[in-house]
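Got a structure here, written out as structure tokens. Questions coming.
A single protein chain has been omitted from the complex, and every remaining protein chain is retained in its original position.
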Amino acid sequence: MTEKENERNVVIPGEVIASGDDYLPGEGTEKRNKEIVSLIFGLAEEAGKLIKVIPLSGVYEPRRGNVIIGRVENLTFNGWIINISSSVGGFLSLMEVPRYINKDDLAEVMDIGDMVVAKVWSVKRKGIDLTLKSKGLGKLEDGMIIQINSKKVPRVIGKEGSMVSMIKDETKCNITVGQNGLIWISGDKIEDELLAKDAIMFVAQRSFVHGLTDKVKEWFEDKKGERK
Amino acid sequence: METSNLTINRIKEFLKEGKRFDGRKPEEFREIIIETGISKKAEGSARVKVGNTEVMVGIKMDVGEPYTDSPNEGNMMVTAELTPMSSDRFESGPPKIESIELARIIDRGIRESKMINFRELCIKEGEKVWTVFIDIYTINDDGNLLDAAGIAALAALKNARIPKYNDEEGKTIYGEWTNQNVPLNSSILSFTFHKVGNEFILDPNREEEDASEARITVALSEDGIHALQKGDSKELNIDEFNKIIDLAEKNFKELSHKIQKQLK
Partner (left out) sequence: MTTFKRPDGRKIDETREMEAKVGVIPNADGSAMFRFGDTIAIAAVYGPKEMHPQHQQNPEKGVLRCTYNMLSFSVTERIRPGPSRRSSEISKITEWALSPVVMIDNFPNTVVDVHINIIQANASTRCAGINAAALALAHAGIPMKDLVSSVSIGKLDKQLVVDLIKEEEDWEEGEGATDIPITMTSNGEKLTHIQLDGKISGKQLKEAVELARKATKNIYEIQKKALKESLEKKE
């Protein structure tokens, strides 16, 4: 599919996507009389009679079960205040750590400036509650953190994780992609981590393009050629 | 979000090998793009991009009384705004110390190098002189706003013309210009060296700036070093300081040449 054909799908707020009684307004749209109108800047998609718009940008909206990466901003008497790069803040209670922690030992477990992988446990108006009670969660050591817009995360992960798996294989790095757009990369060599970073940014900048997996494969071939 | 300590550690590790994430050498600047005349209403103006960092500077002039200690000289005033538009780290409101420091460092560089020929900006001794206003606005902060502002101020000044002045009525005719350029003696450039770990780099991007623990700005012209300022909390060794002075003088020739080429 060419870039021009892609353009047909790009819609902006207030733009009419389809007209007709049987169309149903999905996410990112609203029905006005008989018209399905986009409410965001994004890519319009039709699934049968349901029309939705996939956002290209926007703030991260936490959902229960999301794995995110955050930064410890402060310590309270019973937990850690975590910046999850959203419009709401996060809180990790010391009760949500999978081992017993004394109130006085909080800073030893995680201190201000530490990065942590956590899961969203509950989403409330005033903030979200996080937990570490699951496999693969905890304070991050080593490696580096990069940040992309949260709406690009699905592309970076790929269908059933195919895109991020390819990047992991090609760069021999551990990669954890937070749903909030923060990504942790850890490899044996910094050059490998930077290659993974560049690959992820390549994908994130082309999140609306079709045939991206092939393009990324090609990109890796070029990079390997350059390294020789 | 602030650059994480993890990334900062990586930046320092890589620098120990003399390498930077974007492939640059430690004293290498990002691509510099200069555009002058961005506001036709200004006496002079410029927009400078250093990598993704963008700064705009405008020159405006007005006639007023000279300072009592320099009755036959024009004068200047430098202001700077770290605009909230350029970064989520800057807030609206009265100037904070960072913007005051930036304005004052740029001011001292220009003043001490005698870059502007203030004598030629005197209209009538003791009564009327030109004031040169240099207003700096940041547009996007990806590190090294200071050096970018310095380049923009230089470009804007080189591009600036003196407005028409009606001597009889004693009024500046705004919007009309003479063919006279603002009289300049020399060109001043500033370099801010940042200490990251134990290494020194020039032109850090925002991540690298977050990793920086001490900085020293050196402002030079062909005639020598005119202004110097060390900032941030960590200390410098004497040998480190000496090394920086050498690097500043060496890099001045190269960078000055690059910039002069773009200004033609």
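Letters are used for the chains, namely A and B, taken in the order the chains are written, and counting of residues starts over at 1 for each.
Everything that follows uses one rule, which is that a residue touches a chain if its C-beta (ideal position, glycine included) is under 8 Å from a C-beta of that chain, and two chains touch if they have at least 3 such contacts.
Values in this document were obtained by computation on a predicted structure and should not be read as measured data.
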List the shown chains that the missing chain touches in the full complex.
A, B
Touching residue (missing chain; options B:L15, B:I32, B:M56 or B:L102):
B:M56
Taking the full complex into account, find the residue in B:I8, B:A42, B:M76 or B:V182 that is in contact with the omitted chain.
B:A42
Contact footprint on chain A, counting only the chain that is left out:
3, 6-7, 10, 12-15, 28, 30, 39-42, 55-59, 87-89, 125-126, 151, 205-206, 208-209
Against the chain that's been left off, what residues of chain B make contact? List them.
38-43, 45, 52, 54, 56, 58-60, 62, 79, 81, 83-88, 92, 94, 133, 135, 137, 139-142, 174-175
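Operating definition for what follows: only the chains that are shown with their structure count from here on.
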Which positions of chain B touch chain A when the two form their complex?
1-2, 4-7, 10, 13-14, 19, 21
Help me check something: in the complex, which residues belonging to chain A touch chain B?
71, 83, 85, 113-115, 140-147, 182, 184, 190, 193-194, 197
